[in-house]
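Heads up: the structure comes next, in C-alpha cells.
With one protein chain withheld, the remaining protein chains of the complex are depicted in position.
== subunit A ==
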Amino acid sequence: MTAQVQARVDPDTARDLYSRMAVIRRFERLAYRAYERGDVHGTVHVSIGQEAVAVGVIGAMGEADTVLSHHRGHGHALAKGVDPGQLMAELCGRVDGVSRGKGGSMHSTDVANGFLGTMAVVGSAVPLAVGVALANKVKGIDSVCVAFFGDGAVNQGVLYESLNLAALWSLPVVFVCENNSYAITTSADESTAGEGVVARAKAFGVQAESIDGQDVIAVEETAARLISGARAGRPALIEALTYRFMGHSRGDPPHGVYRTKAELSEWTQRDPLTLLVDAAGLDPATVEALDAEAAAVAEAALAFAVQSPVPAEDELMRGVRA
C-alpha cells in the first residue's frame, strides 16, 4: 500500500473542472474592477466562492437541458456555455451583450445555450422551471430544467407551491438551493425554522440531498444522479452548502456587521478551486497555466465588452412586444 491518496477524478476531467471554475472566478473579479472603473453599472452580485455549484451541477447536464437562475447568475451563465465576451458586454450595457444591454447583470439570457434567464425577485425563477418542464413533457422533449436559487428563497411560498406541482405532475425539473448562509445580511439560521429545505422538499415527496457545495466532484456526482432521476419523472432538490467570499453586492464588504473575519477565513480555507487541486493532485505548473488561460479569457471578454457600442436610442422601444 502506498501513502498516496487515489485521485478522485482523472486528470483531464480535473483540468476541465478547474478551468471552468477559474474562468468564472477571473470573470467576476474583473467584473468588480470594471464596476469600479464605471464600465459596469447599477450593482453587481458575484458568486466568488460558489463556483463549484455552478460548474458541478451544469457539468452534469446535457446540452438540451436548460437553466434558470437568479441575480447572482454569472457563474451559471458561463458554465452553461454563454460567451464570456457577450456576458461582459451585457454587464457593461452594450449592444453586443447577450440581452442587447437591456437586461444587465441581473437579467442575462442566452436561449441558444439553454440559459433561459435570470430573475431578480428572490425565488421567482422556480415556478418558471416547473413550467419549462411541463412544456418539455407536453412536447415530448427529453430535457431537464434546473432552477438555481439561494437560501434567501427558502422562505418564499412559491418555492413550496412549485415543489408540490413538480411532484404532483412528475416533472423533469431539479431545484438547486445554493445555501451560501446569508440572504444579504440575514443568516439562514435567523430566517429558516425547522430542519431546512431538504426536509421541506422531502415532505412533498421530492428526493432531496444536502451536499458539500465546495466539492465540485461531489456536486457533479450528486447532480448527475438526481438529474437522471428527474429525466425519468422524479423531480429533485439539491442543497449545496457554500459561501460567498465577497459581500452581497458591490459596496457590501466581505465581512463586518453580519459575519466575522474568522468565519470568512474558515470558509476561504475551503476554496472550491484549491479543494479540487488537492483532490485531483493537480501540479502547480498546470494550475498556473490554467489560471493564466482563465485570466486571458476574462481580459478578452472585457476588451470585447468595452469596444461594443452602447445601444442607440432607437433600441429603446424595440422588443416590448413582438
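Note that in this section contacts are C-beta pairs under 8 Å (C-beta built on N, C-alpha and C of every residue); 3 or more make two chains touch, one makes a residue touch a chain; residues count from 1.
The definition used in the following text is that contacts and distances are computed from a predicted model.
**Student:** For the complex's missing chain, which UniProt name, "Alpha-ketoacid dehydrogenase subunit beta", "Acylaldehyde oxidase", "Peptide/nickel transport system permease protein" or "4Fe-4S binding domain-containing protein"?
**Tutor:** Of "Alpha-ketoacid dehydrogenase subunit beta", "Acylaldehyde oxidase", "Peptide/nickel transport system permease protein" or "4Fe-4S binding domain-containing protein", the absent chain's UniProt record names it "Alpha-ketoacid dehydrogenase subunit beta".
**Student:** Of A:38, A:157 or A:284, which sits in contact with the chain we cannot see?
**Tutor:** A:157
**Student:** Tell me which residue among A:17, A:92 or A:119 touches the hidden chain in the full complex.
**Tutor:** A:119
**Student:** State which residues belonging to subunit A touch the missing partner chain.
**Tutor:** These residues touch the chain not displayed: 66, 68, 97-103, 107, 109-111, 116-117, 119, 121, 124, 126-136, 138-139, 145, 157-158, 161-162, 164-165, 168-169, 318-322.
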